[in-house]
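Working notes, structure below.
Excluded from the complex is one protein chain; the other protein chains are retained at their positions.
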Amino acid sequence: MYDLIIVGGGPAGLAAAYRAYQSGLRRILIIERDKELGGILNQCIHNGFGLHRFGEQLTGPEYAGRFIDMLQDTQVQVSLDTMVLAVTPDKKVHCVSQKDGYRVLEAKAVLLCMGCRERPRGAIGIPGTRPAGIYTAGTAQRYANIEGYLVGKRVLILGSGDIGLIMARRMTLEGAKVLACVELMPYSSGLTRNIVQCLQDFHIPLYLSHTIVDIQGQNRVEKAVVAKVGPDRKPIPGTEITFDCDTILLSVGLIPENELTRQAGICMDPHTKGAVVYEDMETSIPGIFSCGNVVQVHDLVDFVSDESEKAGTAAAHYVRCGEPSGGRVLELQPGSGVGYTVPQRVRLNHVEKTVTVSFRARRIFGKSSIVVRSGDAVTARYPRERVTPGEMEHISLPRVLLEKAPQDTLTVQVEEA
Amino acid sequence: MKEIICTCCPKGCRLQVDEMQDYRVTGNGCPNGAVYGRQEATNPVRIVTSTVRIRGGLHPRCPVKTEQAVPKKQVPAVMKALEKVELQAPVSRGQVVLQDICGTGVNLITTRSM
């Protein structure tokens, strides 16, 4: 019987494991499907990680390396090349590997850190043929950085989020020609630094408010047709531009990988596509926690580590002290301008001083306030210079203010000044 | 007058850098922007992250980076220099792969052990 089994050895699982160990747990097992720890960071060879946490701009492998090094000095066990097939509500973990066969492991607590998958072409229904040469940006990144292959030589990128931008630079530096980056929205959700260093540096044009309307090519991509979209995001006939390309990279969204979560019967949030979690990252099943991209898609790994440490602490506390019950439970709802909140539920007597609430805005706001209301009463207000969907927001709600909330439901909204 | 977007923080201030006036920077929201604007207009620099071939490692490629930023115009030369490198596993994180790469005074190091 383990104290804690952690599903996933990426940044979330690593930070949580170390914190759980620091909090006194000893029989901790990380189950990782790949041949090494580090998760997606292993293929993110660019820098920009860790500015908040370490005050340095590290590359993905370096960031992961910090945590892997810390774990070396602990007795945290790791099962690599092992896939978790199911997690049951009574915390049995079914997993399989070549080395250890099929095992059913038991734990006092389980932490779900499976990360995300990328949205494929089929989910956005781009018309056209289905030739080779269409990849999600992450798959192209894996080929380039781990296996050492370019997936193509003349590239069109759909989606100007950071993964698409990073791959624009990466492909160019390795000798491909990136013809353009095409973005459906009228703004890019990527970091400005990446727009400058990945597109502008290489004179790669960015087409905002455009999308791909046709893909041509019998066996390999030959052309992509791009058109402007209107405010309804629908293509405007007559605005088509044809690109001669052999590759299309899709950077059109990340989807938390919650197959195991759903199978366990854990309550899901349709907004985040992740588990509904309490203030300490516990899910609707006592003793099962979740953190990282599988709960909400993050932009900065630093906050993944923060969130995961919270979960690791909570899991350790659960194992050592059990589950204190009772007390008021507040429900957080996304209000106007807000897409979702994490956590979705707050148990007041679990809160020491403050609760950190993360959320994303649904559009760009200039000078504004984040307002937390309970009924008509304003529980808290936070001024902001700028709020954008591309950057996750965090607010710290003090317990003393939460206790004063007249109703059990709080809405979080953004109000323009 | 050069227009440069500052990348120091997410605000992304639009800087105006006047080459005629000793690269005076306006439009910056903070002092960092002034420093960045001048550097970017006079001698833009970049950290280069890439991979090199490696034999006998877990993967066929090992990630590397320049320890500091190098002049932007030397990035193609740096990339060319990487092509000839073949490491032999095991390597440790932070190991120097190429010293003073392309005469920039900057070392190329690994970013992981393999």
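Each chain gets a letter, A and B, in the order it is written, and its residues are counted from 1.
We adopt the following convention: a contact is a pair of C-beta atoms (placed from the backbone, for glycine too) under 8 Å apart; a residue touches a chain by one contact, two chains touch by 3 or more.
By our rule, contacts and distances are computed from a predicted model.
**Student:** Please identify the absent chain by the protein name in its UniProt record; candidates are "assimilatory sulfite reductase (ferredoxin)", "RNA polymerase sigma-70 factor, ECF subfamily", "Allophanate hydrolase" or "FAD-dependent oxidoreductase".
**Tutor:** Going by UniProt, the chain not displayed is called "FAD-dependent oxidoreductase".
**Student:** For the full complex, which residue in B:7, B:28, B:51 or B:95 touches the chain that was left out?
**Tutor:** B:51
**Student:** So which of A:48, A:128, A:164 or A:335 would be touching the chain we can't see?
**Tutor:** A:128
**Student:** May I ask which residue of A:176, A:206, A:357 or A:387 touches the chain that does not appear here?
**Tutor:** Among A:176, A:206, A:357 or A:387, only A:176 touches the chain that is not shown.
**Student:** So which of A:3, A:32, A:62 or A:246 would be touching the chain we can't see?
**Tutor:** A:246
**Student:** Among A:101, A:238, A:326 or A:383, exactly one should touch the missing chain; which is it?
**Tutor:** A:101
**Student:** Touching the missing chain, which residues of chain B?
**Tutor:** Considering the whole complex, chain B reaches the absent chain at 51-53, 61, 72-73, 75-76, 79-80, 82-83.
**Student:** Which chain A residues would touch the chain omitted from the figure, given the whole complex?
**Tutor:** Touching the missing chain: residues 33, 81, 83, 85, 94, 96-102, 104, 117-118, 120-123, 125, 127-132, 135-136, 138-139, 142-144, 146-153, 172-176, 201-203, 213-214, 216, 218-220, 235, 246-247, 255, 257, 259.
Quick note on the criterion: only the chains that are shown with their structure count from here on.
**Student:** State, to the nearest whole Å, the distance from the C-alpha centre of chain A to the C-alpha centre of chain B.
**Tutor:** Here chain A and chain B have centroids separated by 27 Å.
**Student:** So in the complex, which bits of chain B are touching chain A?
**Tutor:** Answer in residue numbers: 5-7, 10-12, 46-51, 53, 58-61, 63, 65, 72, 75, 79, 93, 111-113.
**Student:** Please output the residues of chain A touching chain B within their complex, sorted ascending.
**Tutor:** 35-36, 42, 45-47, 57-62, 64-65, 144-148, 173-174, 191-193, 195-197, 200-201, 385-386, 391
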